[in-house]
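For this depiction, one protein chain was excluded, whereas all remaining protein chains were kept in their positions.
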Amino acid sequence: MNIQEFLTIFISAVFIYNVILSRFLGLCSFIAISKETKPALAMSSAVMFVIVASSAITWFVYRFLLMPFNLAYLRTISFILVIATFVQLVEMVIRKISPQLYRAFGIYLPLITVNCAVLGVAVLNIDMFFVNGKAVAGSFYYSVFQGACVGLGYTLAMLLMSGIRERLELCNVPKALKDFPLAFIIAAILSLSFMGFNGFKF
Amino acid sequence: MKNLIKEFTKGIIKENPTFVLILGLCPTLAVSVSVANGIGMGIAATFVLLGSSLIVSLVRDFIPDKIRIPCYIVIIATFVTIAEFCMKAYSPVLDRALGIYVPLIVVNCIVLGRAEAFACKNNFSRSFFDGLGMGVGFTLALILISAIREFLGSGQILGHTLIKGFEPVFVFGMPSGALLVIGLLLGFFNILKNRKS
Partner (left out) sequence: MKDNLIVSGSPHIHKKGSISNIMWAVVISVIPAGIAGVIIFGLDALWVTIAAVIAAVLTELVLEAWAGKKITVFDGSAVITGILLAFNLPPNVPLWLPVIGAVFSIAIGKQVFGGIGQNIFNPALVGRVFLMASWPKYMTIFVKPFDALTGATPLAALKEGKILEHISYLDLFLGKRGGCIGEVCILALLIGAAFLLIRGHLSWHIPASYIFTTAVFTYIFGAAQLFHGDWLFHILSGGLILGALFMATDYVATPLTAKGQLIFGVGCGLLTAVIRIWGGYPEGVSYAILMMNGATPFIDRYTRIRIYGTK
């Protein structure tokens, strides 16, 4: 566990393997909600929170439930259940405690259950930080940190995209390309420019 | 019978999950590097769709409305796990190529979308054909995208070189190429649609 390791995770999760632009996780929500900056930001913060929390929870589930009882084959089912339950719980808690916060990003929470980014990161953490059925040293910290970085990458792509699309509202874009097709083409160009970070080494 | 055929064919063109409903894009873009991967992903997703549509339509009367989504997810996840392990056993190469995108079929919006929008309201045989049609439509879209990407990105289709001396455009094997292809394809279909109407 050293600082280089964390920096590498940061750069690769935010830029090189950006969840949206390179791994295509959470693409549906990205295309659907990036039309304006405000909802985009709300969605991003909700995703960020859920990813970080679920990274931690699924790590515990895997390490202390699935591994000792030899149930690794239940990974997919248990993870999606845990995530769905957690999201539901958060939604209820927020609704009770802070109606304001609920209005800001609560409506996006149910959507997040089926956001591939959340389950994707959980599975990825297990694939990366459990070698031969054993947790590598510091794997919990790596998992949570990777969750946070993936959330940051999601936020970054979301913010750039929503800014660009807001501006495109004022342009007379070819009719056939309006909305979705153009959003994909912009994402392609962003993805090309993020390639500048390929082969990053400290 | 005619009705059933209609349920089947609508998923292929009129309500194609990829190009018309724009659902389930994560696996579409991620695994479409080669036609072989595309077909593998298509078959796995079709299997899950069929299985979950069937079971959901069978048990739809017993599931309380409030917790239907978690129930659907568990049913879907079961089939995904079956698909995952079959793939691991029979085609480890494909399993490695598809990577985390196999377990991610769970959150593929097409599958949950069909369970929620169709299978929970229709009987067993109609749901079966609906699932089959959607699965075939998804697979065909995957094959189309992956054929374009494999040909441009490596000059080959299923490992066969088509044109000698063609300089592969590497970018189409990369994520940005996938985004570009789907963007241009959607635009192209829009042009076709506008022309028709």
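For the reader, a short list of remarks on this structure follows.
Letters A and B name the chains as they come in the text, with residue numbers starting at 1 for each one.
One rule holds for everything that comes next: a residue touches a chain if its C-beta (ideal position, glycine included) is under 8 Å from a C-beta of that chain, and two chains touch if they have at least 3 such contacts.
Quantities reported herein were computed from a predicted structural model and do not represent experimental measurements.
Only one of the listed residues, B:C26, B:I76, B:A119 or B:V171, touches the absent chain: B:V171. Of the residues in subunit B, those that touch the hidden partner chain are 167, 169-172, 174, 176, 180. Residue positions on subunit A in contact with the hidden chain: 37, 159-160, 163-164, 166-168, 171-174, 177, 182, 185-186, 188-190, 192-202, in rising order.
Everything below uses one rule, namely that only the chains that are shown with their structure count from here on.
Centroids built from CA atoms put subunit B at 22 Å from subunit A.
Put simply, subunit A touches subunit B in their complex at residues 21-28, 31, 73-77, 80-81, 84-85, 113-116, 119-120, 123-124, 127, 174-177, 180-185, 187-189, 191-192, 195. Contact residues of subunit B toward subunit A in the complex are 22-27, 29-30, 69-70, 73-74, 77-78, 80-81, 84-85, 99-100, 103-104, 106-109, 112, 171, 174-180, 182-184, 186-188, 190-191, 194.
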